[in-house]
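Here the complex is missing a single protein chain, while all its other protein chains stay put.
Chain nomenclature is as follows: A and B, assigned in order of appearance, with residue numbering initiated at 1 for each chain independently.
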Amino acid sequence: MGSAGMASAAPAIELKGISKAFGPVQANKDISISVPRGTIHGIIGENGAGKSTLMSILYGFYKADAGEIFIGGKKTDIPDSQAAIAAGIGMVFQHFKLVENFTVLENIILGAEDGGLLAPSLSKARKELIALEKEYGLQVDPDAVIEDLGVGKQQRVEILKALYRRADILILDEPTGVLTPAEADQLFRILGRLRDEGKTTILITHKLREIMEITDNVSVMRRGEMVGHVKTSETGPEQLAELMVGRKVLLRVDKAPAKPGAPVLEVENLRVVDEAGVERVKGIDLTVRAGEILGIAGVAGNGQSELLEVLGGMRDGTGSVQLNGQALDLSGRYSDGQSRRARGIAHVPEDRQREGLIMDYHAWENVAFGYHHDPKYQRNALFMDNAALRADTEAKMKTFDVRPPDPWLKAKNFSGGNQQKIVVAREIERNPDLLLVGQPTRGVDIGAIEFIHQQIVALRDQGKAILLVSVELEEIFGLADRIAVMFDGRIMGERMPDQTNEKELGLLMAGVSGEAA
Amino acid sequence: MEKMPHWADVILIPLISLILAAILSALVILAIGEDPVAAVKLMVQGALGSTYGWGYTLYYATNFMFTGLAVAVAFHARMFNIGGEGQAMLGGLGVALVCLLIPWPHWSLALIAAILASMAFGALWAAIPAYLQAKRGSHIVITTIMFNFIAAAVLNYVLVNLLRPEGSMDPATARFPETVHLPTLHEMLAPIGINFSRAAPANISLLVAVAACVIVWLLIWRTRLGYEIRAYGHSETGALYAGISPVKITMIAMLISGALAGLMAINNVMGEAERLVMNATEGAGFIGIAVALMGRSHPFGVFLAAILFGFLYQGGAELALWTSIPRELIVVIQALVILFTGALDNMVRMPLEKLFLRMNRGKS
Partner (left out) sequence: MDFLTIIQILDSTIRLATPLLLACLAGLYSERAGIFDIGLEGKMLMAAFFSAAVAAVTGSVWLGLLAGIASSMVLSGLHGLASITFRGNQLISGVAINFLAAGMTVLIAQDWFKQGGRTPSLFDQGRFNPITLPFAETLEPVPFIGPIYAELISGHSILVYLALLAVPGTWWLLYRTRFGLRLRAVGENPAAVDTAGVSVVGLRYAAVAICGVLCGIAGAYLATALQAGFVKDMTAGRGFIALAALIFAKWRPWHALYACLLFGFLQAIALRYQNIDLGAFVVPVQAMDALPYVLTVVILAGFVGKAIPPRAGGEPYVKER
């Protein structure tokens, strides 16, 4: 069905001159956008480009400092979510807003009940749910409790919630971040049906593939500004990528071929069970050699985080892990971060704000984080040598070009890229035998990405082993000398970067094994 | 960038909170038909106008330094130890046992033993809630509240059934022997020619409390343990990443906290009453909460806040003596301080942050 034909009358949504600042940070600058009725409209941009802020304004979560919103051609004030819902807007957040121990039905009627008693609301909702299922192919058990459902199903509940509230306009914020490619395809089919029924969808994403695959039009955001509106059919990934980052992207990192040496890390039948008793890593075997980067690709939530955490000593596991031929303790006394560091394992964690740094610590305190027992940071048996630590920090800041180079600044006051540089400096300067790296460039600006990638490659060239986990395929292709794909806690297969492509890896990431495909 | 300068955070906000609490207290005094200005004069006169007043002010302040430090150390590990009261009660039991059961040749030896015993008993009483928090995830606030009540029951039992001297109706131990009498400020200052009030209870424990402030400062800001405690307090996942054991830090921080609360007993039990009575703590464990909040969990802040509350306690007692304002006024002031410096912190902070942000914008 042609999108242009449906977009007859006034646009479903029109934003004019929206601006929003959080303290000194200008998240949205004079943004205007027009979304025709009955289309799927993509909004693409890097992390921190201001996409989510814009949509939160549209959903009444934040109040814009300036600008106007028109819904169906009519100027509309959206002071809160209630107003947004009344205006026919439904939103599916990146992190679902569901009550985990309520049933699907209870979640759907929450806030949209008919009358003070629950029973009539529930029976009405049950009937309507069946109708919606038929109309859009959104099957889900109305009596299932949310916490028992998978993420794909939970997302459907969110969509159903919006439809139950008679939403004409659906906003989806990074909906595929937690989905496998197969689940994502299913989602896109549903979105297609919604479009056929005349609904308008806004899809926020940073993934070019999704934009090209499903949208009619696309708007590109960069650093809080709208930098372009194009018809999807009249553009391509290269142009969009350039718009997104503002200059040609270096997709490949300059590096010489790897010269793998002896195995440094040998993992056999590693298993991890999480706090909830769910097995997250289901028997993994892998080897990382000196002088090579093994990249682990996969959709977030398939056990990569747990793999890194076990190797970094943050959680317990079972199986056998050897470092330089000697076993690592996986669940006993020596299965903690201190013991791992003592064995020569450094760790750049996936989440620098929650793990890698103490945001309220000064930069110099963070430089000792994890290595605070190091003799060179001690004045004597009792006290730490803070002066030595600050001197060390200044040196590291210089080498890694941390800005501003002020050891007294708290971690939270550095930009994402500079925070990450502090972490990377701390870990790489330890000259570890094995470096664990998780999402090294998440939320990091382009300049810092290149720098961090170069540092990782430099460490490899010194003959160190590196285990890289990233959900960005581009990063995996750019850095890894060998690629392993994880799905559902297992390694689906290993490939050499020059003998595979995104499509093959995508299938593996979806759990379709190479042999079968 | 920071929303506002550091000094505003540590000085301005507590000061404004204090002023708000003072204004409300003044209104309360007005409402019961007394003159707030006269009341303040009377309090200053009564608490600071004589060595007798100072002696009481410092005696109370000593208690509050210990309990304030106890709460502060736990705060650094992001735990709220409401159990200072119970831990101090048990500390008193430790002191009483040491003083009654062992014939000490000199007070100094007895003091050392009492310090160790009070710390051990206080730590012991904190150990169970700490263990349950660390290992079973039981909310430390609730468990420490429960342990306050259990402590009261235990102490009641011990005093009534075990330690009460024959023939006495009073649920209290016998008087401690003369040899464990701690030097009062009067006795300490007389040799250098200062005539400090003989009747005031302030004693050598004050020096122990000041030393405790210094030691806690060193511990928190200069040692690896302090580094780990603060790191854990800021971010549990971060601690895990750095190989800092949450169980270990929870246990150690609470043991230190309990030990500090227990240590209070050398002042009120050994230094002042010289026997253990029911309710010897008189709520000092709870005042520690106000002191720690007011002092921003920093030992120097705790020191100042403890003296402030010492002043309020002694001044309040004087008020009750000379006017129709009951001692409970101090409880109200204490509540207001906790309210403004703790629970309503944002009410003071948010407008201030906006103000500083506007000033910064004006500059740039």
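Quick notes on this structure:
FYI, a contact is a pair of C-beta atoms (placed from the backbone, for glycine too) under 8 Å apart; a residue touches a chain by one contact, two chains touch by 3 or more.
Please read these numbers as outputs of a predicted model, since none were measured by experiment.
Of the candidate positions B:109, B:247, B:321 or B:343, contact with the unshown chain belongs to B:343. Only one of A:97, A:379 or A:398 touches the absent chain when the whole complex is considered: A:97. Hidden from this view is one chain, which touches subunit A at 52-53, 56, 59, 61-62, 80-82, 84-86, 91, 93-95, 97-102, 106-107, 109-113, 115-119, 121, 161, 173. By the touch definition given at the top, subunit B reaches the unshown chain through residues 28, 31-33, 80, 82, 128-129, 132, 136-139, 141-143, 145-147, 149-150, 152-154, 156-157, 160-161, 286, 289, 293, 324-326, 328-336, 338-339, 342-347, 350.
Quick note on the criterion: only the chains that are shown with their structure count from here on.
The touching residues of subunit B, when paired with subunit A in their complex, are 1-3, 218, 222-224, 227-228, 230-231, 234-235, 237-238, 240-245, 357, 361.
Across the interface of their complex, subunit B is touched by residues 23-24, 312-314, 336-341, 347, 349, 351, 354-361, 365, 368-370, 372-373, 378, 382-384, 386, 410, 413 of subunit A.
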